[in-house]
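Missing here: one protein chain of the complex. Every other protein chain is in place.
Then we have chain A:
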Amino acid sequence: MGKITNEELLQKLTAQFGDKVANATEPYGLLTVETTREQIIDVLGWLKEDKELQFIYLTDITAIHYPEQQGKEVGVIYHVHSLVNNIRIRVKLFLADGDVNTPSATVLWHGANWMERETYDFFGVNFTGHPDLRRILNVDDMTVYPMRKEYPLEDPNRVDKKDYFFGR
């Protein structure tokens, strides 16, 4: 099967989902699109099931915390790979702090199970419909989500490593 270009892939995506898939960019050649939690399972499922695209391989799920983005504080990032066409796509969705619920991708891939547990463990993203959403790497009785930016690694009062000492 021939290789699909990012433009063709984006055209197919917008033909299928319209403006529910937005903000398409291509950082370093990897097509990145943004969607919403209402659409995410439809989008991923369509990418997986489409006869031509066949994004059958879930590479990774992770999250990023952007405390400055009002209403879009937590980003959940999916990397999916079509082994047939050898093309990757990155799908993002953003959640607001205090309402970090998004449907689980375990209905599509078994492998999403631990990836989502890890994301929950470090960012507190609540994947609804996940069969076993527990902490995975941290201790069970931990009360915080340590990868969020409000938990600094070092003493926050320490000033010798602040950026303004390094010319920025």
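Throughout what follows, contacts are C-beta pairs under 8 Å (C-beta built on N, C-alpha and C of every residue); 3 or more make two chains touch, one makes a residue touch a chain; residues count from 1.
The rule is simple: contacts and distances are computed from a predicted model.
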Subject >> Undepicted complex member, UniProt protein name, chosen from "Phosphoribosylformylglycinamidine synthase subunit PurQ", "Chemotaxis protein CheX", "ABC transporter ATP-binding protein" or "NADH-quinone oxidoreductase subunit D" >> reply: "NADH-quinone oxidoreductase subunit D"
Original post:
In the complete complex, which positions of chain A touch the hidden chain?
Top reply: 27-28, 30, 32, 56-60, 62, 64-65, 77, 79, 83, 86, 88, 90, 109-115, 118, 122, 136-139, 146-147, 153-154, 161, 163, 166-168
